[in-house]
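All protein chains of the complex are present and in place, except for one that has been dropped.
So that you can tell them apart, the chains are marked A, B and C in the order they are listed, and the count of residues begins at 1 in each.
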Amino acid sequence: MDDASFPTAGAADATSQTERVIASLREMVLRGDFRPGERLAELTLVPRLGASRTPVRLALDRLAHEGLLEPLPSGGFRIREFAIADIWDAIEVRGVLEGTAARLAAERLTDADDLSRLQQCCRDIERLDSSNAADVARYVEIHDRFQEELGRLAKSDILVRTIESVVGLTFAVSVSSVLGDAESSERSQTALIALEYHRAIVDAIEHRQGTRAEDLAREYSRMARRNLVRAAQDKERFRHVPGASLIRMPAGHSSR
Amino acid sequence: MDDASFPTAGAADATSQTERVIASLREMVLRGDFRPGERLAELTLVPRLGASRTPVRLALDRLAHEGLLEPLPSGGFRIREFAIADIWDAIEVRGVLEGTAARLAAERLTDADDLSRLQQCCRDIERLDSSNAADVARYVEIHDRFQEELGRLAKSDILVRTIESVVGLTFAVSVSSVLGDAESSERSQTALIALEYHRAIVDAIEHRQGTRAEDLAREYSRMARRNLVRAAQDKERFRHVPGASLIRMPAGHSSR
Amino acid sequence: MDDASFPTAGAADATSQTERVIASLREMVLRGDFRPGERLAELTLVPRLGASRTPVRLALDRLAHEGLLEPLPSGGFRIREFAIADIWDAIEVRGVLEGTAARLAAERLTDADDLSRLQQCCRDIERLDSSNAADVARYVEIHDRFQEELGRLAKSDILVRTIESVVGLTFAVSVSSVLGDAESSERSQTALIALEYHRAIVDAIEHRQGTRAEDLAREYSRMARRNLVRAAQDKERFRHVPGASLIRMPAGHSSR
Partner (left out) sequence: MDDASFPTAGAADATSQTERVIASLREMVLRGDFRPGERLAELTLVPRLGASRTPVRLALDRLAHEGLLEPLPSGGFRIREFAIADIWDAIEVRGVLEGTAARLAAERLTDADDLSRLQQCCRDIERLDSSNAADVARYVEIHDRFQEELGRLAKSDILVRTIESVVGLTFAVSVSSVLGDAESSERSQTALIALEYHRAIVDAIEHRQGTRAEDLAREYSRMARRNLVRAAQDKERFRHVPGASLIRMPAGHSSR
């Protein structure tokens, strides 16, 4: 009875332990535990992550593949530093892919009933109270649900996987992530525009207008760009954006 | 002097050994050394790949992340089986991303001289002799050069990385990969159409017509789909398509 | 000395008289002076328009060419009746063409200074007071100025002419034409979204993002559709929409 045909409980544990280590390391990187350019040493990470060497090595490899770390020619990895332009491009690529999801959802829709979850998301956004800062978290949840449902309606695993591989590099600067600290009027305007976009995307899919759905979803994701610009104008607010410490701001702006 | 600050020669070797093991395993999977659904045992792979356990484990993780393997809930990995629709979608996503590269190249062009390598590719295609089956390999090389140059002109690392992550799942069914065995007339028609597309893309970029460049590159990559359909009609020819053994063909078609 | 080489003052007068007669007849048709399907008799129109037969005949021919009248197989013309779907399609075609203007403006921009008039339009919208119903007229003027400037930057006479030929059939249901009677909150939301679109279009042109400019302008013009739907829900308000009497509303809705 060998490892090949009958995995022991230990094997499954190993897989989930690896995923846990990857998630922990990613969080450490994004919240700024390391400086951009800093070399990550496997041996130092073992005690910090409370894991054995193999999962740590797997986590380093995975984050390098995701683009948060750079492999060094000498072996090992270092924290990558991002220019603002890198973030812009990540947002653009994400928008292109989310636009494709919206288009495929329109082209592949067979039953209008399949739109019920998207419609529910729109109703949920309508009910948000933009004067209430706590509702921002709720908006984030609704938006994520909307994107997930778009992926489901697009009926394409590879598209969903590709979107996931890019989202990490947009530093989650979603339309909402920077709004927790914003003025109430700014929040209510953003909520209004977000509602417009969500409704229009659902309308486009319902009427099989794939081009329109793609264009809308593409443009909507570009709002993340503006949100990042706004956040960067306020040092205190910017510190809360995940991954902010990895971004090299133009001269005159201090991100730390 | 520890591993963290001064990597030994051994560390660099380890990295390149890992990359070599990943490449070997990927090649084994694509040429059909395993059956779809077959479980891959780390211990069995160690001797076959001539590597120690850690690089084998890293290779399994990487190919799972790329989508060629599936992680099992019980731990471990198995060979993924692909439906034809999965390949279609991979081709579609690749086309969307290569289209984005062409669009950004048009939007970001600052100097017409930067087009010289793309123009050289067009001249190289013109000079191909489609009656000569050997020139197919040369076409593949020119096409790859063209795509690489588009990526360079798009000036976006993340876009290039994302394209690379998808290309693997299109099973390299590029416009040319199935043409080595084709009739001369089929090759010459395909070459003619390919030349049309390459020229039109360069023309669009030169005149800053981003939309047109995107549309052309998107549609061009869809030729891979037709090539796959043609290849699948001929069992013998199909066997030469990398990854063919992983594709579940519709009933009535035997891919093995 | 004949009419061919030396036009008398009378010839120029004739041309401007014809244009005046065409404008008068168009206005009569749009404000509902005739019923849909009603036959227009040249002889009856002569006294009503205070013009001689030839300009009246020219005006009938022109409005038929524009699509407001239908030529009858028996000779003569009648007032055309429009289904809601006809208006939707006119709005869609207009959006496609205005989108093309925005795209060409981006592709053909040579000097960022050329954007100053568009930027001025954005500042003018910002300064509008949405609590003031009178500012709606001002918004209409700014929007028209914006579209005219887009046409100028597109550098294409034929595109501008084609847009003009379609605008008439959208019944001027511009984003604003129905807002004079709207609630203040509805006006302020519409103004906010309109400002978003105008700014984003200017940003896209400035960065030579032709695709984005096209998509935005296309979607923006679709707001006219929603405005028409809203207007149609209020009989009193709907009566003020030019051409409303020519639209056959679905059963249950009375437009007169």
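To be clear about the criterion, contacts are C-beta pairs under 8 Å (C-beta built on N, C-alpha and C of every residue); 3 or more make two chains touch, one makes a residue touch a chain.
As the structure is a prediction and not an experimental result, all values here were calculated from the model.
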Which is it among C:62, C:138 or C:152 that touches the chain not included here? C:62
Using the touch definition from the top, which of C:24, C:119 or C:162 touches the missing chain? C:162
Looking at the whole complex, which of C:37, C:50 or C:71 touches the chain that is not displayed? C:71
Even though one chain is not shown, chain C touches it at residues 2-5, 7-8, 10-15, 18, 39, 41-44, 53-54, 57-58, 61-62, 65, 67, 71-76, 86, 89-90, 92-93, 96-97, 100, 104, 156-159, 161-162, 165-166, 169
Contact residues on chain A toward the hidden chain run 103, 107, 207-211, 214
Residue by residue, what part of chain B touches the chain that was omitted? 189, 192-193, 196, 200, 212, 215-216, 218-219, 222
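Just so we're on the same page, only the chains that are shown with their structure count from here on.
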Would you identify the chain whose C-alpha centroid lies closest to the centroid of all protein C-alpha atoms displayed? A
So which chain is the furthest away from chain C, centre to centre on CA atoms? B
Are the two sides of the chain A and chain B contact the same residues or different ones, given that same means over half of the numbers occur on both copies? same
When centres are defined as mean Cα positions, the distance from chain B to chain C in whole Å is 49
Which chain B residues reach two or more other chains? none
